[in-house]
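Here it is, the structure in full.
All protein chains but one are shown in place.
Letters A and B mark the chains as written, and numbering starts fresh at 1 in each.
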Amino acid sequence: MTRMMLWGLMAAQALGGISTTRAGDTPEGGPLKVVVHVNVPEPGTQGAGLKNVTNLLKEAPDTQVEVVCHGAGIGLVEKARTDHAEAVEGLIRKGVKFVACENTMRQKSIRKEDLLPGVGTVPSGAVEVVRKQQKDGFAYFKP
Amino acid sequence: MTRMMLWGLMAAQALGGISTTRAGDTPEGGPLKVVVHVNVPEPGTQGAGLKNVTNLLKEAPDTQVEVVCHGAGIGLVEKARTDHAEAVEGLIRKGVKFVACENTMRQKSIRKEDLLPGVGTVPSGAVEVVRKQQKDGFAYFKP
Partner (left out) sequence: MTRMMLWGLMAAQALGGISTTRAGDTPEGGPLKVVVHVNVPEPGTQGAGLKNVTNLLKEAPDTQVEVVCHGAGIGLVEKARTDHAEAVEGLIRKGVKFVACENTMRQKSIRKEDLLPGVGTVPSGAVEVVRKQQKDGFAYFKP
């Protein structure tokens, strides 16, 4: 009977292993993960979104946050246009990831060096928003 | 062979149990679950959101709905400011959960008794919106 139990446990472990590592899963114990979708130009809405992220990190400090800026929202991470440089840089220091959409950058002639320090880029902001949810199991949040 | 079958079934049940209760799952047969994210002050948008919830419950009556109000959207559940007291209270009677963000309440000096009857609170509206999706498998809906 012990061998059978062993097999049962091995099967359980194997299956459990598959389950817990499959993309899109959200194991109870893992950190929260969220993609914050910024596509609006209003500094007020952008600022509210940053404040939400700050509050998130206050209550759940190991939350993985990725802020995706594209279209009319890209100004949030542009040196010359943002109203929130300090807040963005402060959140980057706390581990929040900010990325700008290269499609939008091309269209608006924004160069990499026009972005706030520490801001990354992705080929497509829209794809990134979808991919984080579907492939990496992130929640969605629109400020 | 019967003992082995028994073990197989027990293992299957145990694993099945883990699978079906694991947060983030959406078993085909279960009810719909959705977190409605209200962070805008416009009564028209808020009202449209409540109407969406009403329509949801009309077509899928056992849908679990949680409406999270924070930031500029908290007025929806404030006695003194809401344009939709009756609609909110009607939906609460139908089992819809409404919660207000305690961060926002602190910031705007809103007390628990300033909220419509039956409205709950959560420490952080942003965390709640993320957690419902990630830990409880709710869909996201922004009116």
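In this text, a contact is a pair of C-beta atoms (placed from the backbone, for glycine too) under 8 Å apart; a residue touches a chain by one contact, two chains touch by 3 or more.
If you're wondering where the values come from, they're calculated on a predicted model, not measured in any experiment.
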{"item": "Interface with the undisplayed chain - residues on chain A", "value": "3-4, 7-8, 10-11, 14-15, 18-19, 22-24, 37, 39, 70-72, 103, 123-127, 129-131, 133-135, 137, 140, 142"}
{"item": "Chain B, residues in touch with the chain not shown (by the definition above)", "value": "1, 4-5, 7-8, 11-12, 15-16, 19, 24-28, 32-34, 48, 51-53, 55-56, 58-60, 63, 137-143"}
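Just so it is clear, only the chains that are shown with their structure count from here on.
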{"item": "Euclidean distance of C-alpha centroids - chain A vs chain B, Å", "value": "22"}
